[in-house]
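Removed from the display is one protein chain of the complex; every other protein chain stays in position.
Chain IDs A and B follow the sequence of writing; residue 1 opens each chain.
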Amino acid sequence: MAIFITILQRVFYAVMLLIAVLVLNFSMLHLAPGDIADTIAQASGGADAEVLEQIRKDYGLDQPFIVQLGQYIGKVLSFDLGHSFFYNQPVTSLIFEKVPATLLLVITAQIFALIVGVLLGVFSARNPNGLLSHFVTFTALFGYAAPVFWTGILLLITFSLNIQMFPSGGMVDVTVEGGFFTHAWDLFKHMVLPVFTLSTIFLALYSRLCRASMMEVLGSDFIRTAKAKGLSENQIVYKHALKNSLSPVVTLAGIQFSAVVSGAVLVEAVFSWPGLGSLALQSIIARDTPTILGILFFSALVVIVGNLITDMILRLIDPRVGSKG
Amino acid sequence: MAPLLKVENLRIELTTRDGIAPVIDDLSLELNAGETLSFVGESGCGKSMTALAIMGLLPEKVGRIASGTIMFGGEDLSKASDARLREIRGNDISMIFQEPMTSLNPVYTIGEQISEVLRRHQNLGKTAAWSKAIELLDAVRIPNPNGRISDYPHQMSGGQRQRVMIAIALACQPKILIADEPTTALDVTVQAQIFDLLRDLGRETGTATILITHDMGAVAEMAERMIVMYAGRKAEDGPVDQIIEHPRHPYTKGLISCVPHLVATLTDERPELTEVRGIVPSLRDFGRDTCLFASRCNLADDKCRSKRPPEVHFKGQQNSACWHAEQL
Partner (left out) sequence: MSEQQDFIERARSPFSEAFEMFRKNHAAMAGLFVLVLIVVGGIVGPYLYVGDPFEMVWAPTTPPGEEGYLLGTDYLGRDMVSMLIYGARVSITIGLSAALLTVFIGITVGALAGFYKGWIEEVLMRITEFFQVLPTLLFSMVIVALFGASLPMITLAIGLVSWPAVARITRSEFLRIRELEYVTAARASGVSNLKLIFKVILPNALPPIIVQAALMVGSAILFEAGLSFLGLTDPNIISWGQIIGSNRPYILDASYTVTIPGVAIFVTVLAISLVGDGLNDALNPKLRQR
């Protein structure tokens, strides 16, 4: 019951955050030079002042700020993010078309980074002066300093142009024919480079943190208890130490969620991945403001949901989270 | 009857920044089945090191057994393989520690932590181990064991957590239980309860106990025999009553006079309450061929400062390593 209330509180808080994003969106739109009327007028090849006035009236732009804001929030809450004049489509359907690709990229990269990062962290913590430990230190430095789009291009040059192991971009090859597994294999080949590129930064972060927390946990009193019980080395490391050292890593993964989405924008640009990031870039170039703001809203939603999930996982790992005392 | 555990000429060396220091220097002891033996001394005198050596848990790469034997059931534990030591730990010899607040794994239920040791050593299945764990929780006098078994450590008080540690330690009915300062971190009222529990359970199961403490009061209450340790060496050993009545080492004397009620009840007179002056020598000086207590002793003379005192034997199996033992 208590857990139910906590979840409800978190969801309520998440909704408040989303409304705040909408207020920000709308304020930026209001502050920016030019308005929708100008955009429409531009798209239709120019219009005189009278027509502009009419458009403003049609779209309620002559109303006071607060009224417009209320209308805007009301519309978004009924899943209407406006109309894209560039694509001539509702923004919502545009976004829903692109969301699966971005989610696939972001979630796979995040999971890959977590699994490999934790494994690297655990192995190197068991041998702090070993080769692997130095490797973790090195990748941590490299992962932070290398621009993700540059890493992507280097991988592209090496593994797609020089050694033609992987396709150079896109998500599927339309010429591929066959059953489910042929298509799955095709998708997998397209995913390898983007996912790996995106995960390098986070892999570096997670492995370094996991090594540090693992080393701390391995020195704690309850590990001594586990040894005194006569447990094997593997039971001590993988059962007793690992679960404890995971909490900080999962917390960090939650904090990094918005950074992963940001990184995905660059990775999508490098590998022509047909996701939200590519859509954002195209709509910025096309000055398609409703779409841009819709994407910002939606990506914030992705981050908020990601944080909620992280929070739940954290509760599963560590029973002390959320309980007093 | 052969002793349960026989330690002979044990020497443990610790690698420090200033070189190698003998934290345990030529220690011999015997522990008989069912008895309670107490190690007494200030912190840093090597009590815990001895316990860890018996458990095979000396800190890796830092501490090692340099010489001596630890005979347990015809087997020398100082030479046993890691795999063999893991079979013994938690099963034949188990240990509880000073810090109940941090000695339990925070992310597993106490039921899991108790039944784990049963599954490891007693080949019990999941459900059998779980119901045994509930019994054990009852045995360590935790009310409502059926409900508390699924609690996490952070939902329990320090005293309760130490009871859980005792349940884990006694789960496989070990022959030896090593209790390293089991009550130091607890409230005074809880301390007495834990000691009662340890004594009662020890009697019921016939487990021999090594009680490591700096609390002479606890020793008088719990133990039959005691070993007084100073700077890694045995200062004095023998039956508890006899030593309290007539200590043969100035250090023991100092320790006893630190506890007023102990002296008052046993001798019905109140000598001046004193403390043991000065501090324990640094690890650097541990190997010296002198009496290490000399710097703090008002009986010390040139002999004490130039030669390590041999063990002097008294009637009733009391031994003292002091040049002036006879005069005391």
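FYI, a contact is a pair of C-beta atoms (placed from the backbone, for glycine too) under 8 Å apart; a residue touches a chain by one contact, two chains touch by 3 or more.
Remember, it's a predicted structure, so these values are computed and weren't measured experimentally.
Participant: For the chain that is not shown, enumerate the shown chains it touches in the whole assembly.
Facilitator: The undisplayed chain, in the complete complex, is in contact with A.
Participant: Looking beyond the chains shown, say which of A:Val15, A:Met28, A:Leu77 or A:Met165 touches the absent one.
Facilitator: A:Met28
Participant: For the chain left off this view, which of A:Leu69, A:Val91, A:Val118 or A:Val303 is in contact with it?
Facilitator: The missing chain is touched by A:Val303.
Participant: Among A:Ile73, A:Ile153, A:Val172 or A:Val321, exactly one should touch the missing chain; which is it?
Facilitator: Only one listed residue reaches the unshown chain, and that is A:Ile153.
Participant: May I ask you to list the residues on subunit A that touch the chain which is not drawn?
Facilitator: 17, 20-21, 24, 28-29, 31-33, 141-142, 144-150, 153-154, 156-157, 161, 255, 258-259, 261-263, 265-266, 269-270, 277, 280-281, 284-285, 287, 289, 292-293, 295-296, 299-300, 303-304, 307
Going forward, only the chains that are shown with their structure count from here on.
Participant: With centres defined as the mean C-alpha position, give me the subunit A-subunit B separation in Å.
Facilitator: Going by mean C-alpha positions, subunit A sits 54 Å from subunit B.
Participant: Could you list, by residue number, the parts of subunit B that touch subunit A in their complex?
Facilitator: 55, 57, 85-91, 94-95, 97, 99, 102-108, 116-117, 120-121, 152, 154-155, 165, 168-169
Participant: With touch defined as at the start, can you tell me which subunit A residues reach subunit B in the complex?
Facilitator: Interface residues on subunit A, with respect to subunit B: 220-222, 224-232, 240, 243-244, 317-320, 323, 325.
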